[in-house]
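The complex is shown incomplete by one protein chain, all other protein chains being positioned as in the whole.
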């Protein structure tokens, strides 16, 4: 919005943005996989939307996002399975006003205690990322799951 | 070829090229996985060669590449399986004249309708990429499949 922001945007190369986005997802997914949901939810904007294949309707806002994440973490803890989310094959499209449109393939892998890893899900993730200060945040995330009927 | 091209090449850092190559593969594979073969074939040079483990001999030229891709897409559509190609662990070697020698690990994952994802293939991909205008194109692709006897 401000002149300073525009200047910064102009100076950021595609390589800068691409590295930043890859790093963002590596950290965001790690926080979720560790059950650090308070930190994870901060990677969304305050009014961020998460539209996953598993929910009947999109979940909006950090307050609701964290409730869902806590429940998912508790359920997994009960099963003893370690989940890992990997966002890979990341396609970054820079848009006006430093908004980023991202598409990626997500692998969800689960390893039961004492067991072998299992590829649980392949999803396509469509994110709208915005910049708040120096940090990227998810404003909108839509996830589709392969194989869903 | 021109002085301008050489200048551009000199100015492009490894980070620029690395990001560009990762982005190129994310998009190229997505086009294939969506069955958008007309756009996918444009990611090869006009005389591009694809030497996959499944073909008796290398396939050369967009006209032939698109025939093979259309057949593969139609066969998959018949089975109802969603395929995803992920080119990962990308090794980029810059060569003279802006040619890039790329080696990567490719995962091919398939998800049957209503089913769980299956890791179908692990391949090693050896690509020769060239620049046409601003875009990267595959001039030559050789793929070997792990486990092949």
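Each chain gets a letter, A and B, in the order it is written, and its residues are counted from 1.
The working rule: a contact is a pair of C-beta atoms (placed from the backbone, for glycine too) under 8 Å apart; a residue touches a chain by one contact, two chains touch by 3 or more.
Fair warning: this is a prediction, and the values are worked out from it, not measured in the lab.
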Selected from A:41, A:65 or A:87 as touching the chain missing from the view: A:87
Residues belonging to chain A that touch the chain removed from view: 13, 15-16, 18-20, 22-23, 25-27, 29-30, 82, 84, 86-88, 109, 111-119
Touch list for chain B against the chain that is not drawn: 13-15, 18-19, 88-92, 103-105, 107, 119-122, 146-149
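Basically, only the chains that are shown with their structure count from here on.
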Geometric centre distance via CA averages, chain B-chain A, whole Å: 26
